[in-house]
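One chain of protein is taken out of this complex; the other chains stay put.
A, B and C label the chains in the order they appear, each numbered from 1.
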Amino acid sequence: MIIMKSNATPQQVEAVIAQIKAMGLAVHLSQGVEATIIGAIGETHNIPVDRFEGLDGVDIVQRITQPYKLASRQFHSEDSVIPIDGFTVGGNDIIVIAGPCSVESRSQILETAHAVREAGANALRGGVFKPRTSPYAFQGLGEEGLEYLAEAREETGMPIVVEIMSETQLDLMLKYVDVFQVGARNMQNFNLLRALGETRKSILLKRGLSATIEELLMSAEYLLAGGNKQIMLCERGIRTFETTTRNTTDINAIPVLKNLTHLPVILDPSHATGHADYVAAIARAAIAAGADGLIIEVHPDPAHAVSDGKQSLKPEKFVEMVNQVKAIAEVMGRRVAPIQKPVTAGW
Amino acid sequence: MIIMKSNATPQQVEAVIAQIKAMGLAVHLSQGVEATIIGAIGETHNIPVDRFEGLDGVDIVQRITQPYKLASRQFHSEDSVIPIDGFTVGGNDIIVIAGPCSVESRSQILETAHAVREAGANALRGGVFKPRTSPYAFQGLGEEGLEYLAEAREETGMPIVVEIMSETQLDLMLKYVDVFQVGARNMQNFNLLRALGETRKSILLKRGLSATIEELLMSAEYLLAGGNKQIMLCERGIRTFETTTRNTTDINAIPVLKNLTHLPVILDPSHATGHADYVAAIARAAIAAGADGLIIEVHPDPAHAVSDGKQSLKPEKFVEMVNQVKAIAEVMGRRVAPIQKPVTAGW
Amino acid sequence: MIIMKSNATPQQVEAVIAQIKAMGLAVHLSQGVEATIIGAIGETHNIPVDRFEGLDGVDIVQRITQPYKLASRQFHSEDSVIPIDGFTVGGNDIIVIAGPCSVESRSQILETAHAVREAGANALRGGVFKPRTSPYAFQGLGEEGLEYLAEAREETGMPIVVEIMSETQLDLMLKYVDVFQVGARNMQNFNLLRALGETRKSILLKRGLSATIEELLMSAEYLLAGGNKQIMLCERGIRTFETTTRNTTDINAIPVLKNLTHLPVILDPSHATGHADYVAAIARAAIAAGADGLIIEVHPDPAHAVSDGKQSLKPEKFVEMVNQVKAIAEVMGRRVAPIQKPVTAGW
Partner (left out) sequence: MIIMKSNATPQQVEAVIAQIKAMGLAVHLSQGVEATIIGAIGETHNIPVDRFEGLDGVDIVQRITQPYKLASRQFHSEDSVIPIDGFTVGGNDIIVIAGPCSVESRSQILETAHAVREAGANALRGGVFKPRTSPYAFQGLGEEGLEYLAEAREETGMPIVVEIMSETQLDLMLKYVDVFQVGARNMQNFNLLRALGETRKSILLKRGLSATIEELLMSAEYLLAGGNKQIMLCERGIRTFETTTRNTTDINAIPVLKNLTHLPVILDPSHATGHADYVAAIARAAIAAGADGLIIEVHPDPAHAVSDGKQSLKPEKFVEMVNQVKAIAEVMGRRVAPIQKPVTAGW
């Protein structure tokens, strides 16, 4: 809908109408005393508002329909339920993904995998390509890390969730990974999104540090437009002025996303707070607010983690957290997804 | 602790030391290879860091102790439990304060009071002096509104929570009000804080729109420094770039505040979201995160509320919300404070 | 303009229309294929949008007219030129207000006054009631400080600009002050704004830490609605995530405000940066962007200032800055207002 300036000329109104028609849309014109309003009718979700904001005489361009379609609840009113090896996300079950920030060694990841499995985790996370602010920081083990993760999956039966940073890593990672994580810094790496949209692997799409909820849904739309329907969204805290925590958990995003989209919504209290002491409280809050799952950093020895030690739970604290989350889930009429596959090997 | 620049002169170091001593503090000097560090030891919470940041040769001034004292958990490790007429805040019980944004008429406030009482509310909120962005908007009923609130208290037994905007309203309001609310826009109205610190009435201090958690605690310190110990803190959402909600609920603030201070912490999901549809989810999340209570906008006819209609719950939705909150409270080993005093009159 | 949800019922549309008519406004109804749009025509600036957002069936409420009137350039297209003792603000001349954060002593304020006068300042600033985050910090000299300022005015011929924190200080300050400053923390202290709107003294209204430009103009509207036309606006930096500077100078606000309002716009680079080293660069930028003046913290001995020492210029640095500003002003076809009144006494 385009609202013209009060002093817009008939020629300017005509120019807007011509532009709308040139886009294959129908026009609805309403000329009031104070304002002329021009509606564009049709498949408007794929028309950027900036195609009209630059036209002479235009005052305000207001979307009535959302700029995303496949991701919207209007398009698909039922909750999307995404099957992952051994469980589903987005239905009645709540899932818990856990593991270290970085895969550091074979023993570290195997030890953590067994510990989180025993505590009730459904999937194992672990980074092998790390987006580090500093070029001098540990950048991940690469394929060696993927092999350790695969071994951990073999032993524990848990699918593995691994961050991908570039479409150039896709071929290698496809051989190992069950769920691709797109990190906050890559939420608008559109080349990567397009490449992942072409795959049929599950994607955990994290919200960017200062991305709006609408932008998160637009990035999901990139993935969906490629034909991949197995998309989970993840709130992981946004950047604000507050400095006592690493980020500000946007807990509002949980009910807002559940309202706007059919996609499952996960929360990452580890990054959203940045402090192990606050993780359990925010994990409980997420489930109480309606989240479909959690992704949690757990490390057997946080003090010696090469990254994110401050926000990683020790396994025993993780057990406590899972128990609290189970209790909240029950009140919500849900349950933490039970472990279905037997663990195939000891450690 | 003052870290000197690597090229600071001995004279500059001496000047810092002299300044510390002039403030009645002791000095600890540590001269390393790369940096000279000067510690100031003693009652440092009342020394602003800007007394040192302007000195020549100073690189970084880093507080080790907190800039507040009476509000800190170090000073008072036990949770403060504040008695209000008929219940307590900050102990095991969770309290629910409810009522309309503005007192609009006698019938509106009486109807709302009975409805929220029946649903399980512990106290009645209602504004009579309204901080409105526009000079042309409804500014509140003033004393007439206070009389209606007093009548509602009489009938329902609920204490009343009313916002004060200026110390010039104090004498009038003292005759009526049980709990003074300091609104977000007045969190740093220091004249008002000093005046309220001199009273012995309970205070609900709301966090400013862009106030840090530390600044909220410094404002609480103003109240405590006056001798008033009955202070409750209230998270009500902060201003960020996200626009789908009116504010961003800083849910992290709940566990952070419970860690830093002994004062009770309340959450206001009505302002923190700005949408009635999201209030219950955030109310549940608050309790799951450890909040001591809630303050909720309820209006018998939100569509015709003179203010905040969009975020006000209808009484029947409020009942639902209270029931959900009760269930979460139970999981947390707490309970919503039961109604203890009989309702004294029908309506 | 109210956009109804696509599934809004005729009854809901009727209810909105009834509400508009009840407010004395005319209705323009436009029923399109995808949306029903209802326009409210008349004096809409005094209608809060929240009177419609809560109505059933309403999707979006979009203002076409601004929510302020007296402050808008549509209402008053010419630049407002405000006469202050000895110069004018908002015309061709650029004014420079300078002085210490706090009046600390008679000698400090007299020394600073002479120094800034000699450097070309037009008015003297100095705080006597200080809004300090900590209750333990220096709170200002009060009336004693006003007397020193009056003496400085006597000696140098400069009008004095002093912050007022509460309407209870008004009677006292009226005896001394030429320009009232409303600080960032009080931009939405509506009781104070109403009291100042009743006076006929010039007001320097600072933008709140996280106030939008529209909110700043709404606060100016409070002052103008009281009949006071001598209002200057002041950008002093907003709160963002960036921490290398105390605040983020919103330099965009200069051209935006010059576009939206006829009121003069001043910039405060001292608070907007928080570092003396960056003040001159931002002062030059402000004038290049079209600001009508500057307010600058100057202290004869910043290292020993009781407040804001880090961001205060030494007098010799202030002289340099004024010279740079004069050169930029000339390029802009303007000039720094010359000193017109002779200095009446030496020091």
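Criterion: a contact is a pair of C-beta atoms (placed from the backbone, for glycine too) under 8 Å apart; a residue touches a chain by one contact, two chains touch by 3 or more.
Computed from a predicted model, the values in this text were never measured in an experiment.
Taking the complete complex into account, C:287 is the one of C:287, C:305 or C:336 that touches the chain left out.
For the options A:30, A:80, A:112 or A:189, the residue in contact with the chain missing from this view is A:189. Against the chain not displayed here, chain C makes contact via residues 210, 212-214, 238, 240-245, 248-256, 259-260, 272-273, 277-278, 281-282, 284-290, 324, 327-328, 330-331.
Taking the whole complex into account, chain A touches the unshown chain at residues 15, 19, 45-48, 50-51, 53-56, 67-68, 131-137, 165-168, 185-186, 188-194, 209-210, 215, 218, 221-222, 225, 239, 302-310, 312. Although one chain is hidden here, its contacts on chain B can still be listed: residues 1, 3, 26, 28, 30, 32-35, 37, 39, 41, 59-60, 62, 64-65, 210, 239-241, 243.
Everything below uses one rule, namely that only the chains that are shown with their structure count from here on.
Remark: the per-chain Cα centre closest to the mean position of all protein Cα atoms belongs to B. Each chain gets one centre point, the mean of its Cα atoms, and the points for chain A and chain B are 32 Å apart. With centres taken as mean Cα positions, chain C sits 41 Å from chain A. Shared interface positions of chain C, i.e. residues touching 2 or more other chains, are given as 210, 239.
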